[in-house]
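Here the complex is missing a single protein chain, while all its other protein chains stay put.
Residue numbering begins at 1 within each chain, and the chains themselves are lettered A, B and C in the order written.
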Amino acid sequence: MNFASDNTSAAAPEVMAALQAANTGYAAPYGNDPIMDRVRAKLREIFEAPEAAVYLVATGTAANALSLAILTQPWGAVFCHRNAHVEEDECGAPEFYTNGAKLVLVEGAHAKMTPEGLHKAINFIGRGGIHNVQRGMVTITNATENGTVFFPSEVKALADVARGFGLPVHMDGARFANAIVATGATPAEMTWKAGVDVLSFGGTKNGCMGVEAVVIFDPARAREFELRRKRGGHLFSKHRFLSAQMEAYLTDGLWLRLAGQANAAAARLSSALLAAPQTSLVHPCEANAVFAAFPRAGHRRAQAAGAAYYLWPGDQSMEGPDDEALAARLVCSWSTTDADVDDFVALIRG
Amino acid sequence: MNFASDNTSAAAPEVMAALQAANTGYAAPYGNDPIMDRVRAKLREIFEAPEAAVYLVATGTAANALSLAILTQPWGAVFCHRNAHVEEDECGAPEFYTNGAKLVLVEGAHAKMTPEGLHKAINFIGRGGIHNVQRGMVTITNATENGTVFFPSEVKALADVARGFGLPVHMDGARFANAIVATGATPAEMTWKAGVDVLSFGGTKNGCMGVEAVVIFDPARAREFELRRKRGGHLFSKHRFLSAQMEAYLTDGLWLRLAGQANAAAARLSSALLAAPQTSLVHPCEANAVFAAFPRAGHRRAQAAGAAYYLWPGDQSMEGPDDEALAARLVCSWSTTDADVDDFVALIRG
Amino acid sequence: MNFASDNTSAAAPEVMAALQAANTGYAAPYGNDPIMDRVRAKLREIFEAPEAAVYLVATGTAANALSLAILTQPWGAVFCHRNAHVEEDECGAPEFYTNGAKLVLVEGAHAKMTPEGLHKAINFIGRGGIHNVQRGMVTITNATENGTVFFPSEVKALADVARGFGLPVHMDGARFANAIVATGATPAEMTWKAGVDVLSFGGTKNGCMGVEAVVIFDPARAREFELRRKRGGHLFSKHRFLSAQMEAYLTDGLWLRLAGQANAAAARLSSALLAAPQTSLVHPCEANAVFAAFPRAGHRRAQAAGAAYYLWPGDQSMEGPDDEALAARLVCSWSTTDADVDDFVALIRG
Partner (left out) sequence: MNFASDNTSAAAPEVMAALQAANTGYAAPYGNDPIMDRVRAKLREIFEAPEAAVYLVATGTAANALSLAILTQPWGAVFCHRNAHVEEDECGAPEFYTNGAKLVLVEGAHAKMTPEGLHKAINFIGRGGIHNVQRGMVTITNATENGTVFFPSEVKALADVARGFGLPVHMDGARFANAIVATGATPAEMTWKAGVDVLSFGGTKNGCMGVEAVVIFDPARAREFELRRKRGGHLFSKHRFLSAQMEAYLTDGLWLRLAGQANAAAARLSSALLAAPQTSLVHPCEANAVFAAFPRAGHRRAQAAGAAYYLWPGDQSMEGPDDEALAARLVCSWSTTDADVDDFVALIRG
């Protein structure tokens, strides 16, 4: 029972098989391998974007930080939700890659920026002419850090605000597949048709070993991305091993199938928890994470049985009365089984 | 016949097997996986350095740039050979990661800095007090970009110069295994015993898929490395897949065996070329690369047969008389076969 | 009637006279002029800090950004008030000079951080180990952007919070003289005795032409400051002209006399405004700025008469009913006269 994060899971067998298959003979390095040609074509097809530039990196932080760096100047403000990964979990990688852009934090329940909140934040920045930082760009996370999702219409509403100020839009899609499965939207609807300029398209959390694609819908920005990637040390010499993961991930809808499994596990978990006594959801369960509060006694049983997950927020204490509710983050992945879920809920129920 | 680079090779079967073996169940992310504990212990043992801090990243540029960043201030000079990878092949990653340190180029035949050249360069910088950049650090590449190697006594001579100015020393060991095999030195003799503070210990070019270790002999510098690695987007969530590669690489001397194969292939190639008419070596062949000049006719035959390698320098033209000698870089890897070598030489001989 | 900012004022005659006096013969450049020796001694005496390192720059943004850069790493959080000059008015200079540190905004009425607010903010950052930015430093503005001041006991309360987390403390004293005059504290009480490590000691806003001192109470940080100043282009060659301004400013208590004039003008202005109908103060008037709200009709008369000042916040409209109150920022300087104040108030009263 491991609900600590989607990154504690293994890679999907299809991905591993593709790595093995790619490991024959010689291949051109640095993204010039023939598998990458197929990946490029496949992503363009999936996104209905024949002109899009496509690059691979190995970590989500790299995908995000490099994307931000091509969309804002160093003196720009990057508008993001207060709980965005770029703000909370990247040790300042966005500031490093952008050479000091300022992340401006937007409020919104369940880790979702609202158009009103975004408009207010953008409007405030830039009131001071040259003395302030300048309005730079907007980044939206989908699925969010709280396990919620944006529908395309919601993305568009945010992107419209950005457009109104002339700002480009990035989407942190570390869990993009989960959002697509959750909403039923097409990849195009969720991105460029809604106003997204650059997407971090996650693979690692959803069954890959370590690969993320960056999809740049306006190819004019592509060359700068290439240079920044190289300069950041993120261009792989034996690139075929990134390509092979991504090809497998995109083949026969594996990426959607894996996300579907993760989302289904989370739905099963949240439903079962809601049916348990004294248990409530902290955030709506819309993708592959469940944020739930349940009595400390349940936590004690789960932890004693070796269940791995985080109290969320982290400053809650396991010391205290049995019946006090503590909130937890429970992340499901492609590899979470029904048995994992059922065993865990049984522990919580006691 | 692919002599384009060691990074066009596949990964060794042992490395791929280890990846598969690691792909079971859940594992703690971000370097907290149990395989990494074994890697740490193993590298400390190999380097006879029980206190050394050990980290993994996926690219050589990341290993180098992060290492430099913990050894120099932004206003420091990084003394390196004019042909060093950090100067010529990383698109300014050292400048990026150090926030603008200046690479000061040292001369020396066959890509080897000399103690005299190094002393002169260091002495020159820092003559101007606060107006100049300050003396920062020294970085030595072993094996070098020209296929030559430093013996421990040579490393020590350079490090002694650095020490005389109070400067720390980094070794770019993207081809460290090749240097160890070529010299017969122990890893400890080649590094901290000779005055090296931080080593980029390469795996990728020598049979791994994409993994480099950074070995920091003074653990006081370790925490900063961790933060810089994270901030640079180089901390892997599914870290076990880096660990597994490195564990396999270090097990049963695989790293030395693979380097031995590459060096032997290069020796066979250089000997056979030298025996061919009108052929000469541009640099001594001491590791896994051969820099040789031979008539354009030979190049024509080799290229027609599909042999992959680079003219070196790159501005030589295939247009011209048959008997004019053009220089080439021919890199062997663990997977280069005797047949590859013999077939190639046969083409050159015509 | 110019209340736009203290930087629209002229320089004090004593400062101009000192510039003229310094303009004879040759002088050693780059801070090696004999006047600077006297400035150093004088500031050490004023601050009762015989070991302090003292440097001059020409702008407040330079003083602040360089100070921050020697107190935090690039991955550090800089805790400051939401309305601090470093956050709102320097176009990201702190991010630029620190290579991407993150300003974390602390709440507090009237532009004053509270110890509770500061503690909460620091505690929150750093909960995530290596994934978050790290706790870096605290910067306090005194007098604040809202014309309020911190007494030494209040500074100490904030600094104690910082110390509890091992963090250094900077004070943005662009209006330090105004705070000293307002509180009656000694410079030492307001700074190092209260826990301040580095002070930006303002001259420009208070009667100088363009000079700020940075006082570094722990001289171990001094060398880095020198290098960062030079690298930032802030080391003056004809440095005597910075020194001369600062010497005049410190002589015979000129700095306190000028601040006293500015504070007295603001007190006169705030009192007179409070006595006017339908007028209120937005913030307590404790130093040289008055934040007051009064009817639009008063604004119309003042602006028609050529009074210079800012509506604050800036998004208020001059269109609308006569009797609606609009808030204004009215900054007094050493050169504000009683007549300026009285004429302005007469206009407001109508």
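By definition in this document, a residue touches a chain if its C-beta (ideal position, glycine included) is under 8 Å from a C-beta of that chain, and two chains touch if they have at least 3 such contacts.
This one's a predicted model, so the numbers in the text were calculated from it and none came from an experiment.
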Check: Which of A:Asn83, A:Asn99 or A:Asn263 sits in contact with the chain that's absent?
Finding: A:Asn99
Note to self: Among A:Trp75, A:Trp192 or A:Phe217, exactly one should touch the missing chain; which is it?
What the structure shows: A:Trp75
Notebook entry, point to check: Where the complex has a chain not shown, which of C:Gly128, C:Gly232 or C:Pro284 is the residue touching it?
Noted result: C:Gly232
Notebook entry, point to check: Among the options A:Glu48, A:Glu226, A:Glu324 or A:Asp343, which residue touches the chain absent from this view?
Noted result: A:Glu226
Item checked: Hidden partner chain, touching residue among B:Leu103, B:Leu158 or B:Ala272 -> B:Leu103
Next item on the list: Name, in rising order, the residues on chain B that touch the hidden chain in the full complex.
Entry: 74-75, 88-92, 95-96, 98-103, 127-128, 130-134, 313-315
Notebook entry, point to check: Residues of chain C in contact with the chain that isn't shown?
Noted result: 2, 4-5, 7-11, 16, 19-20, 23-29, 57-62, 64-66, 90-93, 96-97, 204-205, 209-210, 227, 230-238, 241, 308
Margin query: For review purposes, identify every residue of chain A that touches the missing chain, sorted by number.
Written below: 30, 73-75, 99, 130-131, 134, 224, 226-228, 230-231, 235
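Convention: only the chains that are shown with their structure count from here on.
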Check: What's the call on chain B versus chain C, same or different interface residues, using the half cut on shared numbers?
Finding: same
Check: Approximately how many whole Å separate the CA-defined centres of chain A and chain C?
Finding: 42
Notebook entry, point to check: How many angstrom between the C-alpha centroids of chain B and chain A?
Noted result: 34
Check: Taking each chain's centre as the mean position of its Cα atoms, how many Å separate chain B from chain C?
Finding: 51
Checklist line | Touching two or more other chains - residues of chain C | finding: 74-75, 99, 130-131, 134
